[in-house]
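Pasting in a structure now, in C-alpha cells, and then I'll have a few things to ask.
Of the protein chains in this complex, all but one are displayed in their positions.
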Amino acid sequence: MYSEKVMDHFMNPRNVGEIENADGIGEVGNPKCGDIMKMYLKIEDGIITDVKFKTFGCGSAIASSSMATELVKGKSIQEAMQITNKAVAEALDGLPPVKMHCSVLAEQAIRKALLDYSKKSGVKIEGLEDVEFDDEDLHEIHEIED
Amino acid sequence: MYSEKVMDHFMNPRNVGEIENADGIGEVGNPKCGDIMKMYLKIEDGIITDVKFKTFGCGSAIASSSMATELVKGKSIQEAMQITNKAVAEALDGLPPVKMHCSVLAEQAIRKALLDYSKKSGVKIEGLEDVEFDDEDLHEIHEIED
Amino acid sequence: MDKIIYMDHAATTPVSKEVLDEMLPYFCEYYGNPSSIYYLSNYSKIAIDKARERVAKAINADKNEIYFTAGGSESDNWAIKGIASKFEDKGRHIITSKIEHHAVLHACEYLEKKGYKITYLDVDEYGMISLEELEKSITEETILISIMFANNEIGTIEPVKEIGAIARKHNVLFHTDAVQAVGSLPIDVKEMNIDLLSMSAHKLYGPKGVGALYVKKGIKIDPLIHGGAQERNKRAGTENVAGIVGLGKAIELAYSNLEENTEKITKLRDYLIDSIQKKIPDVRLNGHPTNRLPGNVNMCFKYIEGESLLLSLDMHKIAASSGSACTSGSLDPSHVLLAIGLPHEIAHGSLRLSLGKDNTKEEIDFVVEKLATIVDRLRQMSPLYEKAQEGK
Partner (left out) sequence: MDKIIYMDHAATTPVSKEVLDEMLPYFCEYYGNPSSIYYLSNYSKIAIDKARERVAKAINADKNEIYFTAGGSESDNWAIKGIASKFEDKGRHIITSKIEHHAVLHACEYLEKKGYKITYLDVDEYGMISLEELEKSITEETILISIMFANNEIGTIEPVKEIGAIARKHNVLFHTDAVQAVGSLPIDVKEMNIDLLSMSAHKLYGPKGVGALYVKKGIKIDPLIHGGAQERNKRAGTENVAGIVGLGKAIELAYSNLEENTEKITKLRDYLIDSIQKKIPDVRLNGHPTNRLPGNVNMCFKYIEGESLLLSLDMHKIAASSGSACTSGSLDPSHVLLAIGLPHEIAHGSLRLSLGKDNTKEEIDFVVEKLATIVDRLRQMSPLYEKAQEGK
C-alpha cells in the first residue's frame, strides 16, 4: 500500500517535536477527521532554519509531515511557499489516492505556520493573503473516481 | 439418482415388445411430454398370461413399464387392478420425486389395456368405469414442494 | 476404456492442474483479507490485481472495467437488474432473445413482474436473432439489450458486433452473456461495442463459483450485492481470492492456446457430427452448421427420449447432456430447441456432446459406436419408432 519512503518516514520521522518560542506555528486538520498536523518554524533572515512537527493521524499523515519538514528546512520563505502537496507526495514516492489529502494537509500546515509568522512579524508573504484552510473538505479533494 | 433396480430394469427391461392379436392394448402419455407407454395384454380365463410393452420416455419410464409388466404377469384381472403407481415405484426401490409420474403412467397403461380388453370382450371390470387418463396433468402430480 | 469420456464441457470443466496450483497458496498461506492493511494482505491484493489484469487482457478491456462475481448467473443478474434499477427513471424496456440462458430469462421475467416491459426476440431455425427485428423493437423506453454471445445448448454464435453497433447507434446499453464464449472465441469488447459482458470460470477449466462482469468505464450500474467497498464499491463481499486467482490463470491459459485448441476441437467436432450422421439414421443437427462454438455438437435422435440416451451413455462412462425435459422433471423440453422450431417430441430426443481440449479421436469413435447401438436399442423399444416404420 505505502512506498518504502512513506514507511521509512513513518517509522523514523524526521524533526518530530516542538520549538519553544517558534516564530511561526501552524495547526491544521481536525480530530474529528482523524488528522491534526502542527508545525513549528524558526525563521531567521527569511530562511527557515529549524522546523518541527507533531501529528495525530495515519501513517501517511505522519510521513507527509516528516517529509514536509525536510523539504522546508533551510529554504527561504519564498521557496517554502512553492512547496505543493504534489511535491510532498512525490518526494515520498507517491501516496495512495485515498491518502493524497495527507499531503494537502502538510502543504497547508506549512502555509499556516508561515501565515502565523507573517502576522507575528509583520513580514508580508506573497500569495498567503487569501488562503483558506477548510478542514472538512480535505478528504474529498482527491477522491478516487468510483 | 436412480436405484439399482431402476437401472437394472432400464438396461435390461423385461417383456419388451408387442403381442400380436393382444386381448387388450393400452397407450398412455403424449410425445409432447416426452413419454408414451404402450402395453399389450394376453388374457385367458381372467388371468393375464402374457404382457409386453413399448415405451418412449426417460429411464424411469422404461423401468416403470418393465416393472409393471412383471407385476401383472400371471395375475388375475382383479389383482392387476390393485396395482398402484406406488406399488410400481416401491418395487423399483423408489423413484426420485420428479419421476413419480412415470409410475403413474405405468399404472394407467395397465388400466387402459384392461379397459380395452373389457370393451373388446364385454367382460365388465369393477373400478374401471370412471377412470380418466389425463396425460397433461401427469407431470404435475408429484411435483416437489419448492 | 476405464476412464470416463467427458463430453459435457459446456456444463462444466475440470480445473486444470496449473490453475489449481496457482490457487492453492491462497487457502492456508496467503489468507489475508484483501481489505486489510497489513503485509499479509498484500499477497491477496496483488493476486486479485493480477487476475483482474489477465481477465481484462483476454477481452481487450481495461483492468478497472472488470468486477469479480460468484459466477455467470450472478453476472447476468447483476447486469440486468443493476442497469434496470439504475435507469428505471429513464425507461423500463429491455430487449433479449428467446434462447438466452435461464439466468437472463428468469431475471427478465422477474423484472416483468415488477413492471418492466421485456421483448423476447425470436430466432431462426439456426438460433440466430434477426438484426432487423432487434432494431425495430428499440423504443424510447429501451435501456438495455441483452443477447448472448454464443448459445450454451446449440452452440450458435450471435452477431455480437452488429448488435453492438445497433445498440450504440440508438444509445442503448448492450450486455452479452458470454459464459460459453469466453475462453473459446476471440472477444474484443471495444471493437464489438460491448457495454457489459458476463463470464464464468468453470466453463474454461477454472473453479466453480467465480466469474466476472465487465462493465465499460463510465457506465453507471447499481450493485446487486451491497455492503463493503470491495470491487470499487460495486460488488460487496470478501473476495473469493483463490477462485479469482483461478479465473485469472484459466483465462490466460485459454487465450494463449486459443488458436491451437480451436483448430483441434473444431476438427473433432466436425468429425463427430459427420460420424453420427453416417452411422445413425433419422438424426438432425441443431444449431448453425458452421457458425457455432468449436466444441458444440447438438443432435436430435428421432423416436427416442434424451434422458434414456444419457443414462445409456453413462453406463459406458460417457458423460453428455440433453435438452430433454426429463432431465429436469418438467413437461417442456429445452426452450432453445422449441425456439428454433423443433416439435416437442423431436426436441425431447436431443443430445449435446460438448468437446474440450483433452478429447481425442479415439474417444469419438468409441462414443459413436456406442451411440449407434444405444439409439438402435431404444428405438426398438419405442412405440413412436414402430409407428414410423409402419408408416413407411
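We call the chains A, B and C, going by the order they appear; numbering starts again at 1 in every chain.
Going forward, a residue touches a chain if its C-beta (ideal position, glycine included) is under 8 Å from a C-beta of that chain, and two chains touch if they have at least 3 such contacts.
This is a predicted model, so every value here is computed, not measured.
Trainee: Which residue among C:S97, C:T142, C:S321 or C:N359 touches the omitted chain?
Mentor: Hidden-chain contact among the options goes to C:S321.
Trainee: Please pick, from C:V210, C:V336, C:V368 or C:M381, the residue that touches the omitted chain in the full complex.
Mentor: Per the contact definition at the top, the residue touching the missing chain is C:V210.
Trainee: Which parts of chain C are in contact with the chain that was left out?
Mentor: Touch set of chain C with respect to the missing chain: 4, 6, 8, 11-17, 20, 23, 27-29, 31-33, 35-41, 69-74, 76-77, 85, 101-104, 106-107, 109-110, 114, 200, 202, 207-210, 222-229, 236-243, 307, 310-311, 313-314, 317-321, 327-328.
Trainee: Mind listing the chain A residues that contact the chain we can't see here?
Mentor: 2, 7, 10-11, 13, 16, 18, 27, 31-38, 54-59, 61-62, 96-99, 136, 139
One rule holds in what follows: only the chains that are shown with their structure count from here on.
Trainee: Measuring between mean CA coordinates, which chain is farthest from chain C?
Mentor: So the farthest one, by centre of C-alpha atoms, is A.
Trainee: If you average the CA atoms of chain A and of chain B, how many Å lie between those two points?
Mentor: Taking the average C-alpha coordinate of chain A and of chain B, the gap between them is 89 Å.
Trainee: So what's the Cα centroid distance for chain B and chain C, whole Å?
Mentor: Whole-Å distance between the two chain centres: 39.
Trainee: Pull out every residue in chain A that's touching 2 or more other chains.
Mentor: Residues: none.
Trainee: Which chain C residues reach two or more other chains?
Mentor: Counting only residues that touch two or more other chains, chain C contributes none.
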